[in-house]
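A single protein chain has been omitted from the complex, and every remaining protein chain is retained in its original position.
Right after this comes chain A.
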């Protein structure tokens, strides 16, 4: 726990972009008279106390965050932490109890039925844990489902669906039925179906937890590739820390329905907000996630300042050869300004943990 330097200003690619999705004070309470809980003294109670006192379960408690355009925003938590309910609230598959959800200026919570349907048809789409495919329809008809219910004619909807089929790498499976495909392929169909309506935001609800580990890695790469190719904003739910660190531009950690921490992967690993998160990220090899910014120190008198130069966002693991080969500290430089230096001692300390 050496690195405590706050990395508030770490310039990630997405941070310059404005927010596309703004969530303010979102609550979801299940149980009798659930609407009375948010805003009342009851809201201060812990989950267990609330359950004891009123019989209500607060699945999401006072969640506020914003998702920036084009980023992959990961919501992470153990089962029962409320993350699936949270994502369902964002699409109003589950009706939130309180709070507001603003997508690009439109308040989703205020949308009437028809407006909500339009939002779902054109603005966002969702990928599900158990795929949710229709077993009685061909793969192509599954992908085209969203267009079909919008009343798109057969020819354009099939041509769009075929495009999506190619995009997710299932060329040639158009006439198969879902039950004839493996789990990974079924999820590709789910992905293609979500992409078919050309939404601005994609929601993923633990999309790969039902798959075995090798396929899971494949699919994660697929998401990274798609993100690069189509550049959609993605909100990604997972309970798998490795997946969160791999995919996320930013990570939101949830526990018992409440937000614990929001930050970039290196912030979550390098500066856990509390013991819960600390425990969570304990087994992560920090050198794979943290950047030089986290271990650099101010130059001291006697440091030779003519060593090799590296940027502050270089991951430690990748800096190791340079640092160890150099016989003097590596200078961490951004925009021509010297931020600090990193020597063998700092690097070895992180690796040796």
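Here, a residue touches a chain if its C-beta (ideal position, glycine included) is under 8 Å from a C-beta of that chain, and two chains touch if they have at least 3 such contacts; residues count from 1.
Quick note on the criterion: contacts and distances are computed from a predicted model.
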Missing subunit (named according to UniProt) among the choices "Cytochrome c3 family protein", "Carbon-monoxide dehydrogenase medium subunit", "ABC transporter permease subunit" or "Hydrogenase": "ABC transporter permease subunit"
Residue in contact with the excluded chain [from A:150, A:221 or A:285]: A:150
Selected residue (touches chain absent from view) among A:64, A:180, A:221 or A:285: A:180
Residue in contact with the excluded chain [from A:36, A:118 or A:313]: A:118
Residue among A:47, A:157 or A:193 that touches the chain left out of view: A:193
In chain A, positions touching the absent partner: 88, 91, 93, 117-122, 125-126, 128-136, 138, 145-146, 148-150, 175-177, 179-180, 190, 193, 197, 203
